[in-house]
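Some chains have been omitted; the remaining ones sit where they do in the full complex.
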Amino acid sequence: MTIWLHTLITKTPQEGYELAVKLSRVAIKMTQPDAAIRERLRPEYAESFEALIGSSQIVATHFATVAAANGYWKDEP
Amino acid sequence: MTIWLHTLITKTPQEGYELAVKLSRVAIKMTQPDAAIRERLRPEYAESFEALIGSSQIVATHFATVAAANGYWKDEP
Amino acid sequence: MTIWLHTLITKTPQEGYELAVKLSRVAIKMTQPDAAIRERLRPEYAESFEALIGSSQIVATHFATVAAANGYWKDEP
């Protein structure tokens, strides 16, 4: 199996945020592995504020985890 | 009763993520133990972005728990 | 009043998960104490993916609490 998640540690908060976005997307792929179906759903999804808000909430939850893992990048300038 | 959850400790973050997915699915099985009904609901579910987002949020919540249990795998390279 | 919750400490992670399921159900009973109404709602509930996902999210939230209470069962083999 492909390794897609090596570590939760990132150099900067922004990279941590991008990792949170990635973690959010993987669950959707694991629930609906058929890429064709996901592509079919995407337009409807991308124009629904409900879906945008739902995605944003998941990112927030993962970002909390990644930020804790990185000690909140407190040494960043 | 079958033991399906031995430990929250995993070797890698990715295995931790997979455990989070497993933890998410068990609650659905415990609420709706009838596999036939679950199977009947699955197609509708897998094509609903609302359901995909809901599942992804649950995975995120469990992943936070598993990551904390593992000290965020800080020794991973 | 009946004591239904003695402790958050469990021997294994799986018992902790089962406690999380129990904690989820109690809130529903306290909001709708009439067992007849709950029974009437159950079939509709058990066949709704939205309800299954909602329940699963609550279990995940309680499991986070129970897991923290148990120090994540780190001594488990």
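Order of writing sets the labels: A, B and C. Residues in every chain begin at 1.
The rule we apply is simple: a residue touches a chain if its C-beta (ideal position, glycine included) is under 8 Å from a C-beta of that chain, and two chains touch if they have at least 3 such contacts.
All values derive from a computational prediction rather than experimental measurement.
J.: If 3 of the identical subunits are displayed, how many subunits does the entire complex have according to this structure file?
T.: Taking the 3 displayed chains as part of the assembly, the whole thing totals 6 copies.
Please note the rule applied: only the chains that are shown with their structure count from here on.
J.: If each chain is a node and each touching pair an edge, is that a line, ring, star, complete or other?
T.: Topology of touching chains reads as a line.
J.: Suppose you list every residue number at the subunit B-subunit C interface; are over half of them used by both chains (same) or under half (different)?
T.: Mostly different residues form this interface, as fewer than half of the numbers used are common to both chains.
J.: If you average the CA atoms of subunit B and of subunit C, how many Å lie between those two points?
T.: 16
J.: Just the number, please: Cα centre separation of subunit A and subunit C in whole Å.
T.: 27
J.: What residues in subunit B touch two or more of the other chains?
T.: 50-51, 54-55, 57, 61, 64, 68
J.: Taking the complex as given, what residues does subunit C use to touch subunit B?
T.: 12-14, 17, 21, 46-47, 49-57, 59-61, 63-64, 67-68, 72-74, 76-77
J.: Using the touch definition up top, name the residues of subunit B that touch subunit C in the complex.
T.: 3-9, 23-24, 26-28, 30-32, 34, 37, 41, 44-45, 48, 50-51, 54-55, 57-58, 61-62, 64-65, 68-69
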